[in-house]
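Left out: one protein chain. Kept in place: all the others.
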Amino acid sequence: MLDTQTNERRLTIARAMAEAIQQEMQADERVFVMGEDIGALGGVFGNTRGLVDEFGRERVRDTPISETAFISAAVGAAMDGMRPVVELMFVDFFGVCFDAIYNLMAKNTYFSGGNCAVPMVLMTSTGGGYSDAGQHSQCLYGTFAHLPGMKVVSPSNAYDAKGLMTAAMRDDSPVVYMFHKGLQGMGWLGTEEGAIVDTPETGYTVEIGKARVVREGKDVTLVGLAMGVHNALKAADKLAEEGVSAEVVDLVSLVPLDRETVLNSVAKTGRLIVVDEDYHSYGVSGEIIASVCEHDVSKLKAAPKRVTYPDVPIPYARHMEQFCLPNPDKIVAAYKAM
Amino acid sequence: MLDTQTNERRLTIARAMAEAIQQEMQADERVFVMGEDIGALGGVFGNTRGLVDEFGRERVRDTPISETAFISAAVGAAMDGMRPVVELMFVDFFGVCFDAIYNLMAKNTYFSGGNCAVPMVLMTSTGGGYSDAGQHSQCLYGTFAHLPGMKVVSPSNAYDAKGLMTAAMRDDSPVVYMFHKGLQGMGWLGTEEGAIVDTPETGYTVEIGKARVVREGKDVTLVGLAMGVHNALKAADKLAEEGVSAEVVDLVSLVPLDRETVLNSVAKTGRLIVVDEDYHSYGVSGEIIASVCEHDVSKLKAAPKRVTYPDVPIPYARHMEQFCLPNPDKIVAAYKAM
Amino acid sequence: MDPTKDQKLWMYENMVLSRRFEERIEKIYLEGKTPAFNMADGPIPGEMHLSNGQEPVAVGVCAHLTAEDAVTATHRPHHQAIAKGVDLKAMAAEIFGKATGLSGGRGGHMHLFDPSVNFACAGIIAQGCGPACGTALSRKLQGKPGVAVSFLGEGAANQGAFHEAMNLAALWKLPVIFVIEDNAWGISVAKSDATSVPRNDVRAAGYGIPGHYIEGNDPYAIFDVAGQAIARARAGEGPTLIEVETYRLAGHFMGDAEQYRPKGEKEALFARDPIPAMRARLIADGDATEKDLDRIEARAAETVDEAIQFARDSALAPETDALTAVFATQ
Partner (left out) sequence: MDPTKDQKLWMYENMVLSRRFEERIEKIYLEGKTPAFNMADGPIPGEMHLSNGQEPVAVGVCAHLTAEDAVTATHRPHHQAIAKGVDLKAMAAEIFGKATGLSGGRGGHMHLFDPSVNFACAGIIAQGCGPACGTALSRKLQGKPGVAVSFLGEGAANQGAFHEAMNLAALWKLPVIFVIEDNAWGISVAKSDATSVPRNDVRAAGYGIPGHYIEGNDPYAIFDVAGQAIARARAGEGPTLIEVETYRLAGHFMGDAEQYRPKGEKEALFARDPIPAMRARLIADGDATEKDLDRIEARAAETVDEAIQFARDSALAPETDALTAVFATQ
């Protein structure tokens, strides 16, 4: 009952997601789950584990490998009063079904003048770092966030994961929920300890569209989301050793984007580094920097910087991929070059 | 023979594109064209007019409405020694076939370690302004430019249209060639006179990856591409009446992006306005502003601005769409607010 | 399954209603577009896809549907919308881009949404197939009645989305009917240049569901086959695929020069216009008198007049409405 009983409910993001879905399914008959391998397998990334046992195969439906069909079916079901949660196993697969996502799910509310709601959650895994090569390791945050009509969130820890998932399921608009594989807490994908945090058992929501200062500082603002937050936090530790005080902002949500929290932080620190595992150009990092600069360029004590994935497909070989990925050292180096 | 005989070869972009393809097909057996309605109809936007009569239905192939099949077939053909030019009729349709584009066309060169080339051109129409609503009026420049492995160009006039198309066909890498419907010179889509320019009859190339200063100025840099260039030029005229000297940069190419030309211009003027008909956030405008600011923020005399399409689906009603679209007055207003 | 007299008259009236509506739209569409035809001009801008000639498909199918059943329509949606009972005034106003339109001018002719009769459409080929499955699934999960009909063109039947949806509907035994309007053309491309089989009904076997091809653009034959399929779906026996031979009397969209058509095709099609044919048949079969039909036609014309007038008289929404209704809570 007490949310403050910490250290007893340290969940992985995978479990936090599954728990949020479970609780919402218990509370709301309209919620159902569809996707590939989300039933007996419990989701390749563990985020639907146990659901089929509790709710059965009608409400927790394995689908054919037909992303266009089942995602657009979710749109139809959502417009008919249901609240589907669908999984696109890897975000990299969006290319086979993006019409259903961005031309249908994202736009039917608008096309109908607001007369039809499309309350659904599209959850999808992002990120690399485990040598799965160029069709299984992308983030594509910018790709989704660029197109209007869908909210886009990405948790960096289990607390947010649960609260965002609950919020997403309760939202009357379509929400794209992007979870980073490296943060899922599945051992076989590595484990980022920082993502496993105290997570209340009772249901709660984390507001979509609010960024969060996860570490206060005064010399530089590090902005990131999902894995980027952990890289930033580790960089902040390193910088602290050298007497530099870094503030870390977890964007949490890309759409709506909480520019204000970023602006306030940069107004304080005067320095900005954006950390993003998505491709460098035309993405999140550019948007954050532009948002700050167009607001008030005079607040900046130095040119802003970004630590991002270079504009190349993601290589398989571990050393090559690691060479490309953002990491704490690169952030520290970026600060030093300011 | 003489390229300098001006005023005699004022072509529309549609004709310039068709001529470039025609000449390259005459010169190179490996070039062929595929797409919906590109044969007898000559392309919905006129850019393949006449080709089927000259080259026949084998080399100028109408396809089923199967974008995934024919675009990925083009990839297979390109890897087998052909040089296909394929048309995605409206860029808005990319959602049904983006896997073929960004996961296959764009990445096979890399996946093969450079051992396989994918020399193909994907041409696609962009832009609104004629009330075709939210699934037929988008630009999506940022969406394509964000993902690595494909070059992305967009001409603002017939001269560039022909030269870029020839360059794209001769390039050994995949090139996405985005042509704005409002610039095609098809009367039924309106006519932008500024796009109809002298165009040499003999073949020539325009370098992919080079921006161009299309009007010199010293007070502010207006950066745009395709329709944005014409909006910028008209704004520059208006500003000139008020004694403000605007420099206009036509990006021409988004990938590779010629940051240097933009930086040089801003270094001179100290002020930057980006004009983009694509959605506001996470797109071209953010990237250009970030590229300038991260280079040297001290060069800016004022916070940079952008005149873009707001983050909403494109409405049908003419007055609503026009309200959203960038235009010269908005650019002038942006300058005045600097 | 034979239509009753009332059903026949309902079908006729809705065919006429659709035709009259489009005749008016056609004229108004050209307002402001002469001498120079620029799509952006006039009271009805943008693309305009007319459905004249294809009315039998819409009425033959929708005669079996009630408001609770769902239809996903195409870029050529007027006949389907009218037969499904979409409010004509709000639909006309939407086509005029007015505040009183179905979506306040945000959608336009290719994006007509009327949740009160479960009608939706889309500008992307075969995009409605999946949502139709979803509505059907929703009813199944909720234990609520209702079938979903997904209309598409013969050109759309080569789009992957169609096949995925067929498999899904068949696998999950969903109450969905896929109705292909085979008007022989996908813009300028003939069916034989796009589809590897002469008739799409043979594709049904690939999903283990019934497939039918209906010749002759015949409203009664369509009524018959659709009725059986819909009854089957209502009985929980799963989806059916129906392809109907029909005719596109106009161009693909307004402004289409139709030079790809073989010589004489248009004339031959007009000679087979389904509306005069049905009129003659109703009389010959003793289902109606000339006067009955005149009355129906007059009523249709009046309904259209009222709808058009409503649309004309309605105000535009504030331009800032462009920025609202992006998300549900706004």
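Order as written gives the chain letters A, B and C; numbering starts at 1 within each chain.
In the analysis below, a residue touches a chain if its C-beta (ideal position, glycine included) is under 8 Å from a C-beta of that chain, and two chains touch if they have at least 3 such contacts.
Since the structure is predicted, the reported quantities are computational estimates derived from the model, not experimental observations.
In the full assembly, the chain not pictured is in contact with A, B, C, by the touch criterion defined above. In the complete complex, the hidden chain is touched by one of B:C116, B:L263 or B:M338, namely B:C116. Set against the missing chain, the residues B:N47, B:T63, B:T199 or B:T269 yield one that touches it, B:T63. When the omitted chain is restored, the residue from C:G208, C:G236 or C:P276 that touches it is C:G208. Within chain A, the residues in touch with the undisplayed chain are 36-37, 39-41, 44, 62-66, 68-69, 92-93, 95-96, 129-136, 187-190, 310-313, 315-324.
Contact between chain C and the unshown chain involves residues 158-164, 166-167, 170-171, 193-197, 202-203, 205-209. Residues 32, 58-59, 63-64, 66, 68-82, 84, 99-100, 103-104, 108-119, 148-149, 151, 171-173 are the ones on chain B that touch the missing chain.
As a working rule, only the chains that are shown with their structure count from here on.
Centroid distances built from C-alpha atoms place C farthest away from chain B. Between the CA-based centres of chain B and chain C the separation comes to 35 Å, rounded to the whole angstrom. Centre-to-centre separation of chain A and chain C, using mean CA positions: 40 Å.
Computed from the mean C-alpha positions, the centre of chain A lies at a distance of 31 Å from the centre of chain B.
For chain B, the set of residues that touch two or more other chains comprises 68, 92-93, 95-96, 133-135, 311-313, 315. The residues of chain C that reach two or more other chains are 105-107, 111, 122, 124, 160-161, 326, listed in rising order.
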